[in-house]
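Heads up, one of the protein chains got dropped from this complex, but the rest are sitting where they should.
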Amino acid sequence: MKEESLLFKSNLSGLKAALSKNPSSVIKIVKKSGLRGRGGAGFPTGLKWELCAKAKGEHLVLCNADEGEPGTFKDKLIITKAALNLIEGIIIACHAIKAKNALIYLRGEYSYLIPTLKKAIRKTEPFLKKKKISIGIILGQGAYICGDETAILNSIEGKRPEPRKKPPYPAIHGLYGKPTLINNVETLAMIPLIFLKKFDATKRLCSFSGDLKNAGVFEIREGKQIGKLVEKAEPIGIPKALCFGASGGIIPYDPCMPLTEKNIRDRGAWLGACSIIVINHAHSIVELCESIQKFFVHESCGYCAPCREGNERILEILKRISHSEGTMHDLKELEELCDFVSKASFCALGKSAPLHVITALRHFKEEFVRRCR
Amino acid sequence: MQIIINERYYDFKKGETILQIAKRHGIEIPTLCYHSMLKPEGRCRVCLVSANGKIVTSCDTLAEKGMHVVTNSKKLQKMRKKAVDLIASSVEPQTLKEDNELTRVMKKVGLKKPSYRHHKILKSDKSSNAIWRNNNKCIACGRCVQFCEKIQSVNAITFSGRGNRMVVEGVGGEELASTSCVSCGQCSLVCPTNAITEAKSIARMERMLRNKKKLKIVQIAPSVRVSIGESFGLKAGEIVTGKIVSALHKLGFDVVFDTNFSADLTIMEEATEFVERIKEKRLPLFTSCCPAWIDFCCEFFPEFVKNLSTTKSPQQMMGAMIKTYYAKKRNINAKNIVSVSIMPCTAKKKEASLKEMRSSNAGKQDIDLVLTTRELAELLKRKKIDLKKMKPMKFNDPLGESSGAGSIFGASGGVMEAALRTAYFLLEGKELKNADIKQLRGERGIKEFKIKIRGKKIRTAVAHGLSNARLLLERIRSGEKFDFVEVMACPGGCIGGGGQPKPSDWSVLKARIQAIYEIDKRKKIRKSHKNPSIKKVYSEFLKEPASEKARKLLHRHYPLKGKTI
Partner (left out) sequence: MIAKKVLLNELGKEQKKKGFVSKKKLKEIAKNVCLPESEVFSAATFYSFLSLEKRAKHIIQVCNCPSSHLHGSDRIMKYLEKKLKVKAGHATKNKLFFLSETSCVGLCDKAPAIIIDGKPYVKVNEKKIDKILRKLK
């Protein structure tokens, strides 16, 4: 599939259509569209806009372009190929919640996309001037936790990017205490399409990678059989498992399974930002878990003890098992630890960090047992 | 509004957390990083409960109407144990052999030993002569950082790095001595694992006590007598003055003097300075008995250094008097005296080491060694001396008698109250009728009081906790007028000092404050200038306040820029 054709290019027409409507009807239309946040949590976008618009104070729009979930690169594609859609979405959001300031928090790994973004911003100059809106870019400096919508606020304010306790929610009490609308890149890029009646809530962008010849971003329709999607991406070897980013969990590959959030949830995993990593039979799930766990140890912010200490201990045990030095006792300990970290951690990162091990132990336990003494 | 905890209804007010309600009703929920004087941060996750079926931390979760809370299910107990286990596994094993908040929580949750191996080896920081840090004992609870930032507004230490590489560090990665640290030691007071302590002097103390050739003299600060009992199982605020005196003799000290005496001496000099400054219109005058406050002023408000009183602190006045006046009186060379002080304070250790605190000819420090209240308690326990069982004894003469004014130095507002009692007499020529100045007492962060003396309104202010001091100084900076200002670095004053027994919270501090004023109340003589021993010292030795001799021995200078060292 050609990536260029994935996104309908609005070319300012969606923006114009939206700006001709008053803010409250814009929110109504977004609500009606059925659009849900594409960053992972899936909160209804229109409702978020409405909550934020109602909050008192100077409103801000913040585009979360800190696409840090391993295996996810759809936002990069959107910015590369359709940055204008994103900027239009931002301006429409500003119009809807009456914000004069918007920020794009771009992950440091994507610094080469700044010119692309700036070019798109320049294209919307007349609209920005007319509405007295300014759009700034903030470049992240390498911290996965900044994908969390409260950590991103602390990051911009110059504090340690540790997550904040919710409530209060950013839409009410966000950046510098101001009501802040935080939306993901893909979510915002869909906004102009809504006003051109080109938006389809059943479709979304999915990053495919792993043991595939033709890895890339695909537009998928909810409910499609996973086998058909994987076939299109040309698997290398025989697929064994699917991994939904680092935090989404690992489930067995079942070509007949329709790709729905429910089906994935039923298997203990989480679709999240819609990234699918295909794993073939040549690869060990234990080693994959070890690799993912290294990532979480590296990215844990350290704020709370379960995530800081627990993830390190999980890694220790995984290393032992992976090196065939583990015992059955280790395996039990691993299960208990993962359960604890997933329940006791402060934020979503900590709570979802052990999910890959929890699901791997549920579906691929024999691979672990085989390596235990 | 009502909340259901373990199947029973409890009333609560809006804004209360689950933990607060539970504590109020005696429902036990183990906690570790929680500290009642700080904003709950929910870092350690030990205080987990289930609220409406969801696992939450009780310290930072607000109660809601009709909320169903369970605190003691098997599942929760297991989770808590795991939380403590992970934390206990992260510290060097020695930490778990000591009595501290972590080991006490371990007992509560039934954890005998940690399940995982400790493997981090981090550098210790002994650069400061007031405070030592050992990150191998640190559990990243964040109390010290929050205290340093929020309560003291000093910002000397902070978290650096992230995840399992995160440590508490001096700002800029510097050693503590090179940071803005003012040595108040509040970090050591709130540390649950003694990863931060006073710069330890117990070993040196034991060596000195074994030295038979020297005359060993010790003084105890006003606030030590109302707090040290806690280390021996007594209630906070129990007054054990006489028992400490006899315990110190039993330890091997030859002479026990009272810092309350030199507090009276401080008042004589400071009140005199105040009267002079009124005449010279060099106001406001800031008190100078708190060394952490002096460092704070030098570091953050150098323009006010000229307003600091030049009088030395009671510790240093006593130090100077011992090695000059008392040495002469006993006909002994000052070199053969070991002078020790027992202080509620970590900054006093640094103060004693300052170059200008060498007023005797012995060439050595006036105070050779400072022990904190905590250290004295530890030393007594090591020597198997049970403070509770000691027969009370009196302080030695001639530096042992004190007035009520000297005794209230231990509480915030006390120095001001004591100084006004004497300044009023000096200015007005007659005694203040009611010695109690209640407006200067209590826990409010900034207390203000105006008094008419000789037809002139004297505006005084008192601040404790350095963030309050910062607020007050900023008000003065922007033009507000005060004549006399007292600042104590630690919340509550010296009774809440960084070297005091643990644990420390407002209920403990309040009990100690009450005891301090009780001591004052019981005294027949309530004003420094009425203390017969003070009169004697001036007539025999110093002549009069601010005399040449007094200036040489009892006053000091300040560096123009930067901290005292």
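Going by the order they are written in, the chains are A and B; count residues from 1 in each one.
In this text, a residue touches a chain if its C-beta (ideal position, glycine included) is under 8 Å from a C-beta of that chain, and two chains touch if they have at least 3 such contacts.
Keep in mind it's a predicted model, so treat the numbers as computed, not measured.
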Sole residue of A:F208, A:Y253 or A:F368 that reaches the chain not shown, by the stated touch rule: A:F208
Selected residue (touches chain absent from view) among A:G14, A:P170, A:P192 or A:G216: A:G216
Of A:K224, A:K294 or A:K319, the one touching the omitted chain in the full complex: A:K294
Candidate in contact with the missing chain, chosen from A:I97, A:I156, A:A171 or A:L205: A:I156
Missing-partner contacts on chain A, residue numbers: 60, 67-73, 76, 101, 103, 107-112, 134, 136-144, 155-156, 158-161, 175, 207-211, 215-217, 243, 245-246, 275, 277, 279, 283, 287-288, 291-292, 294-295, 298-299, 301
Footprint left on chain B by the chain that the document does not show: 149, 155-162, 171-173
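We adopt the following convention: only the chains that are shown with their structure count from here on.
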Separation of chain A from chain B, taking each centre as the mean of its C-alpha atoms, in whole Å: 49
Chain A residues touching chain B - in the complex, by the definition given at the top: 143, 160, 165, 297-306, 308-313, 316, 333, 336-337, 340, 343-346
Touching residues on chain B, where the partner in the complex is chain A: 41-45, 48, 55, 60, 79, 82-83, 86-87, 89-90, 115-116, 139-140, 159, 161-166
